[in-house]
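Omission of a single protein chain aside, the complex is shown with its protein chains in their original locations.
We just call them A and B in the order they show up, numbering each chain from 1.
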Amino acid sequence: MTVTAGWYLALAAVIFVIGAGGMLLRRNALVMFMSVELMLNAANLSFVAAGRQLGLLDGQAAVFFVMVVAAAEVVVGLAIIVAVFRRRATASVDELSGLKG
Amino acid sequence: MVELVLFVIFALAALLGAVTTVWARNPVYSALGLMLTLFSVAVFYVSNGAHFVAAVQVIVYAGAVMTLFLFVIMLVGVDRSEDRRENLPVQRPLALALLALFGAGVLVAGRFVWVTGEEFPGAAIGTVERLGSDLFRRWVLPFELTALLLIIAAAGAIALGMFRRGEEGGGEDEDEEGAA
Partner (left out) sequence: MEASEVMVSLLILLPLGGSALLLAVGRRLPEPWAGLLGTLTVGAGFVLAAIAGWDFLTGGGHATPVPWFDWLAPLGVSAGLLWDPLSALMALVVTGVGSLIHLYSIGYMKGDPRFGRFFAYMNLFVASMLILVLADGFALLFVGWELVGLCSYLLISFWFEKPAAAAAGKKAFVVNRVGDAGFLVALMLVFAAFGSLNYEEVLGRASGELSTGLATAITLLLLMGAAGKSAQFPLYVWLPDAMEGPTPVSALIHAATMVTAGVFMVARTGALFDLAPASAAVVAGVGIATALYAATIAVAQHDIKRVLAYSTISQLGYMFAGVGAGAYVAGMFHLTTHAFFKALLFLGAGAVIHALAGEQDLRRMGGLWRKLPITAATMVVAWLAISGIPPLSGFWSKDEILATIFARGGAWRVIWVLGLVTALLTAFYMSRMIYLAFFGEKRWAEGVHPHEAPRVMTFSLAVLAVLSLGAGVVNTPWRPGLEHFLEPSFEGMEMAHLPSAGTQWVLAAISAGVALLGILLAAAAYLRGRRPAEEGAAWDLVRRGYRVDEGYARVFAAGGGAMARFAADTVDQKGVDGLVNGVGVLVRTVGERLRPLQTGFVRQYGLGIVAGAVALLAWFLSRGGF
């Protein structure tokens, strides 16, 4: 059997779900962040697979941009985590419930 | 044939990496798992004809972003293992249920043509030249905007680093290499 784009999409879906689970269920800020990266990668994978399916380069261009944005996001996010850690000496997101209604 | 083999091996690797990222106790292990997944995905890019993007993935993601992560892990406490008990009562079951649903939904959706689109067997090889011409012609505006975005991110990081009360001056330099 040949490997069709559908396989990649299915794989991407699984990786995405795993990443989402990590985001929802881990308390460590860094691990949460890494889970988010997982989700982004899964999305990128599906972009590329779809691009191949449709015979367009648009998918890869999209991946390019996603990567740039993800990188920028990581920079700022980690800076925030570091700043928070300096103030509170904790990496647990549950401690940061100051915006409680 | 080749692709099938590659797919199976690296799919397993990717899954292993993903699970490790999410499950490991030690954040360093999580980071390593993530690296594994990233490399596997790069392989997938190649087998899908996205050569340039694969290279960028390895250099930027695996190279720079993960390095950044590891730096921060060292800073923030590598030896702290977090409490495994879930203190938000409904979180675990609800999250699992919802994610199961979501996954099922996406998998089901993938069967429909109106989701995936018609198969169009054209050659979509993402060489530097071809992708570059696309980027600089069709997508030139978003391209320039991302440059702006990167500058902002860098400035933001420096600002965050410098903002503290009564501690030694000099912010940590969050280094960053953007895409070319």
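Points worth noting:
As a working rule, a contact is a pair of C-beta atoms (placed from the backbone, for glycine too) under 8 Å apart; a residue touches a chain by one contact, two chains touch by 3 or more.
No experiment lies behind these values; they were computed from the predicted model shown.
Partners of the chain left out, restricted to shown chains and counted across the full complex, are A, B.
Among the residues B:M74, B:L94 or B:I152, only B:L94 touches the chain that is left out of the figure. Only one of A:A5, A:L24 or A:L54 touches the absent chain when the whole complex is considered: A:L24. Residues of chain A that touch the chain left out of the display are 20, 23-25, 27, 93-94, 96-101. On the side of chain B, the interface with the absent chain consists of residues 88, 91, 94-95, 98-99, 101-102, 105-106, 108-109, 112, 114, using the contact rule stated above.
The definition used in the following text is that only the chains that are shown with their structure count from here on.
The touching residues of chain B, counted against chain A in their complex, run 3-4, 7, 11, 14-15, 18-19, 21-24, 27, 30-31, 34, 37-38, 41, 44-45, 47-50, 52-53, 56-57, 60-61, 64-65, 68-69, 72-73, 75-77, 80, 82-83, 86-88, 91-92, 95-96, 99-100, 102-103, 106-107, 110-111, 116-124, 126, 130-131, 134-135, 138-139, 142, 146, 149-150, 152-154, 156-157, 160-161, 163-164, 167, 172, 174, 176, 178-179.
On the chain A side of its complex with chain B, the touching residues are 1-11, 13-22, 24-31, 33-35, 37-38, 41, 44-45, 48-57, 59-61, 63-65, 67-76, 78-83, 85-87, 91-92, 94.
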